[in-house]
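The complex appears here without one of its protein chains, the remainder shown in place.
Here is chain A:
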């Protein structure tokens, strides 16, 4: 309970900081919104003019796409600290966390909330969701709504885990943000289309290596039940939250190893 209060206090201060720079942050939010919206529009043009994906309707494809935005928005809202972790190591902020009577991961997660990115991606997600959710034949009963929320949280945790792997390298002063961005954002782009569309090797990567398939494809298939789900084991559709939790747990152990190495080797620079 106390942790929730502290988390709330931190996010209040983050919000206040944002309001200090209303003008600037509004523009950042708009910039993110338009950048992402353009990718949606480009996808729309490609899908209406050149590309037909077997059996998938336009609304269904955008319903699939909406998961990426909403879960990314949730990830940034909850875990922006993990994204910015390497900066916390270099600036010495992490040393400060070590001198406080709270869990380290909690402080990392609580100390950053990136409202512009949350809103920028979130609004795109909400627009896509609003246009598609009622047009793809989903009965929004309680069970479906609950699964939807669980799938979003699971997807956010999967993305947090991917970022945390690269965050952990900061403990050994290895900078991998560029590699991470390369892998993360390209995988995300690929996951914008149904994975059945790709060669088997890419499908396997998106299921077992960088499990973006669990962020959008399998949850969307839970609702849409398109024919190509036959290509995969049916149980995948329910696995998103478990993949998220297991992956987070494994990555957390790696991260703990990093903390141990940091405090024993002291990469801190002064």
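In this text, contacts are C-beta pairs under 8 Å (C-beta built on N, C-alpha and C of every residue); 3 or more make two chains touch, one makes a residue touch a chain; residues count from 1.
Note that in this section contacts and distances are computed from a predicted model.
Trainee: Please identify the absent chain by the protein name in its UniProt record; candidates are "ABC transporter permease", "Nitric oxide reductase NorE protein", "ATP-binding cassette domain-containing protein" or "GXGXG domain-containing protein".
Mentor: Options "ABC transporter permease", "Nitric oxide reductase NorE protein", "ATP-binding cassette domain-containing protein" or "GXGXG domain-containing protein" considered; the missing chain's recorded name is "ATP-binding cassette domain-containing protein".
Trainee: Give the residue, chosen from A:31, A:98 or A:182, that touches the chain omitted from the document.
Mentor: A:98
Trainee: Need a quick check: the contact residues on chain A for the chain that isn't drawn.
Mentor: With respect to the unshown chain, the touching residues of chain A are 2, 5-6, 9-10, 13, 16-17, 20-21, 91-92, 95-96, 98-103, 260, 263-266, 268, 270.
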